[in-house]
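To start, the structure under review is shown below, and the notes come after it.
Every protein chain but one is kept in place in this view of the complex.
Labels run A and B following the written order; every chain starts at residue 1.
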Amino acid sequence: MLISEIHYPASVNDALALLDEQPETILLAGGTEIAGAQVSRFLQFPQSIACIAKIPELKKTTRTEQFMEFGSCTSLTGLLSLGPGILPHPLAQAIQSIGNPTIRNIATLGGNLASRRQFMDLWPFLVCMDAQVEIRNRTNSHWANLFYLADSSSKPFFPEKSILTRVRIPLVEYSNVFYRKIGGQGFPHHESAVFVCMAEIQQNKIESFRLVFSGTRVFRLQEVELSLFAKKITNNSRELAFARQEYIREFSRSGFLKPAIFSSLVTDAFETLFGASM
Amino acid sequence: MSSMKPGEQLPILTLLEVRDMLFASTIRSTVAYAKEFSVQRSQLPFGYRMILPEDMVKDGMSLEFSDGIPLFATDTIRYRGEPLGLIVGPDPVLCDNLSLNVKVAYRESEPNFSWTTFPSSRIAARKRIRIGKTEVSTPKGISDQQWETTTHWTGSFDHEYSEPSSALAVWEYDKLVIYCASQWPNHVRSSISEVLKVPQKDILIRPTDLGQSIEGRIWFPSLIACHAACAARLCNKPVKILYTRGEDYCFAPKQARSCISISSLSDQQGRLASLDIRLVINIGAYNPLAEELLDHAVLSLLGIYACPVVSIDAFAVQSNVIPLGALGNLGSIHGFFALDAHLNHLARKCQKSPAEIKAINMIAKGMTVHGDVQVSSVIPFSKIQQKLEIMADFQRKHASYEVIRKRDPASRKGIIRGIAGSFGYLTGDAFLNIPEKNRYSVEVQLEKDLTIVIKTEAAISSENARLMWKKTVSEILSLPERSIHVIQESVHSNSRCGPMVVSRGVFAINKLIERSCRALQKKRFRETLPLTVKSQMQCNPSIQWTEDGLSGKAFDAASWCGTIIELEVDAITGQVKPLTIWMAVDAGRIINKPVAESSLRAQAVNALRLCLLDDVVPETLDSSSYLAKKRLPFNEIPDIVIEFMDSDRTSALGIGELPFATIPSAYYGALSQALGLNLPSIPASPHDVMRIWEAT
Partner (left out) sequence: MGGHMTITFQLNGITKNVKIRSGDRLSTILTQEHPPIKSLIPDCLSGHCGKCLVIMDKRLVYSCLVPAFRARDAEITTIEGLSDSDDIRDIQKGFQEAHCHPCNFCKNAKTLVIWDLLNRIALPNESQIEESLSVVSCSCTDPVSLKKAVFLAADLKNRRKYHRADK
């Protein structure tokens, strides 16, 4: 029975100093992932835990005309409480599909994005929305696209001795969104995955296109996304058909979940977003 | 020596504490089968103690109780997780930790997980029924090619009881007091008496809140109570055993799995001429109710369809997994499901609707069936069928979904729908093969202040049962329900009350209460208060097993139910979502309609869980399978529409298990229609659906 050392850093700098001294320290905000994975009466934690739930800097919310910024310890309920019309609709829907209201009361945005075990439900959404994350370590801080938190083998990645402090979400309302969750409700497991496809279409032209499928790994083809930029949606569009086939082919090579499921998802997504042209 | 006062609630064992109480955690085997093993005693912190079978033997205790159920493994390990001993101490967390780290050396053998083929040494119970001519001569007009065979499986299932398995044993002066939640408190007492070699009069069973039991708390609580009692005796202090939910999931009994092969011979119209059935139920390492399970499964296979020649070979087979037993309806669920699925298959072959095939084969009043069973009452099949078809707009929907499916059978896009129905029944004829298992008693006291106190040793598992009994008293004695109290007594007398299984127990108690109240009514204005009337009865089944099948009168006291389920399947994920459940019920006199409806709905949700959620694989249960366990959240429960049919019958009949008799078959039929193929088993998870689709 391991007894852990619990720390309560009062600020981000304190937390970073602790991480520097004890790199094995785990940061705990809501704790749903770590506690939800254990069934014994006594929770087993790593040797050192830093409880960051109450650090004020990590709970701030700011808004400009172009984006919203949330502290990483903002609870999912806190995000939803902003109300309709403020949070982009697909994001609000995605948050509501996570757990239940009680889980969302303690689960945090940062916890959802920075899981080392697998990509959680909000991750593909925010990647599609080109969200950015602020990663701070002792010496510097930088903003990066959320996709940065996936390594070269498409698995979750987080830099050592660093903290995810803020998340910046562009306030772009995507009119065409296709979203499906695989693996049922309940705590994400190795067969859970989320498929998100978003397209901004203006005057029958694709202004932007994103498709991300993530679970224990992530699947995304940025070249295909770029290839669809400014393409017109016409009947029997070759570009769309090619893009779809490319996705299906590359996915079967990736070895990530069953190709049949992905194939159906992609087909459904394209039909939903681009209609009869498929 | 009543444990409770009127108005008081039964305690919840998880919260119960007594002074100087110790906790016990179970040392468990980590292998499924070993012919030899030894547990290493290790140094434990001060205040902690390891209890092994040899300690019990030294103290003069027995290591087995009724029906040969072993308290702990002694020479052979029969399943992974089998109890080997206990660690007792003041901190439950440390006890858990210590029990996990106990070193055990095994001489491991290859476990027997297979159960559809088996040597006779693994047969725990068997039943052979031969009705009609045993030489299967092909009737006129039917060729051998018209034999149809289907094989169906029901998976194992875990019901999440209101509380994990637990017991508290404490010596109060000269009596050993056991707190536990059991459907059969008398069994707890007799088991402890056998193990501790203590007279039953020195053992007091104080009931705690049972919550929802669904037949899974008949004998297993006795095992836990024996563990606690042994530990309390050896440590000379109160001992509580409280499984964690994860532990309960992995090591408490689950529903038995079954494999049923049905071969039938029928004419062109689908009229059954001969049935040949092989039923195998996997009961895990052991199950003291194996015979009862088999009886009920076979009875449900004989069912309500007339067939002149029936041959059934039924086996309860042991395997090296946790004990597997009954859940809803004591084993009947297996037979109801398989028979209905087979008839659905026949309907497809004959190009008729399942309802037509059932109507053709349905038994009717005046018939003699299943050997020598007189059908002395009307079977309300067509009445219920008609009602349901109107409620659910069945014909139109069924035809539409058939057309859509047939138009493009290979297409699996978007959402696909299916709708199907089933018809079933519930009788009070629970076969329990020892007379004392069928005995109930009740004491009704009319106090001076005109309050009524009903006392019974029978386990009360739901508030709905209490409400029904109160209503019965209120109607007979014209007293307000708030002045009527129901108390579950501690087991201390020689009344030997049987288990509360199926709805049978609830309605047996209701009959006794009626009888007692009528007796009170006669005395009420002639004798001074308080007045007490005691009643007892033995519920003997109205039908008996004979060499040629069954004999007696059946279905007089049966309640009937038709169910239609409409569902949709997500073609991408295989996720099944039930949309609506319609139920039409003929259950005689309904004592309390809102309570009856509420009870049926709650049980319908439980029956639906059986179909929707993942098959529990007893061979590989562990904490990760507990965490991955699917649940049916409140916001995914479909609409459940219930209608009670008008009935001429004046007696009140059990209804609680009717959903288990009909929902699995209706669900299966609807899913089969949606997928366009017959599923081999329930439950059918999204995985199973996708796998079956991909295979075709």
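In the analysis below, contacts are C-beta pairs under 8 Å (C-beta built on N, C-alpha and C of every residue); 3 or more make two chains touch, one makes a residue touch a chain.
Everything numeric here is computed off the predicted structure, so don't read it as measured data.
Trainee: Name every shown chain in contact with the chain that has been left out of the document.
Mentor: A, B
Trainee: For the chain not shown, which residue from B:Leu63, B:Val617, B:Ile637 or B:Leu677 touches it across the whole complex?
Mentor: B:Ile637
Trainee: Can you name the residues of subunit A that touch the chain not displayed here?
Mentor: 1-6, 8, 28, 31-32, 35-36, 38-45, 49, 51, 53-54, 75, 77, 100-103, 105-106, 186-187
Trainee: Provide the residue numbers of subunit B that touch the chain removed from this figure.
Mentor: Touch set of subunit B with respect to the missing chain: 9-10, 12, 14-15, 17, 45, 91, 93-94, 160, 162-164, 209, 211-212, 244-246, 462-464, 467, 594-595, 597-602, 605-606, 609, 626-627, 631, 633-635, 637, 640.
Throughout what follows, only the chains that are shown with their structure count from here on.
Trainee: Can you work out the whole-Å distance between the CA centroids of subunit A and subunit B?
Mentor: For subunit A versus subunit B, the centre distance works out to 44 Å.
Trainee: What does subunit A use to touch subunit B in their complex?
Mentor: Where subunit A meets subunit B, its residues are 1, 36-42, 100, 180, 182, 184-187, 189, 258, 260-261, 264-265, 268.
Trainee: Spell out the part of subunit B that touches subunit A in their complex, as residue ranges.
Mentor: Against subunit A, subunit B makes touches at 92-94, 96-97, 244-246, 412-414, 571-573, 575, 623, 626-628, 630-631, 633, 636, 686, 690, 694.
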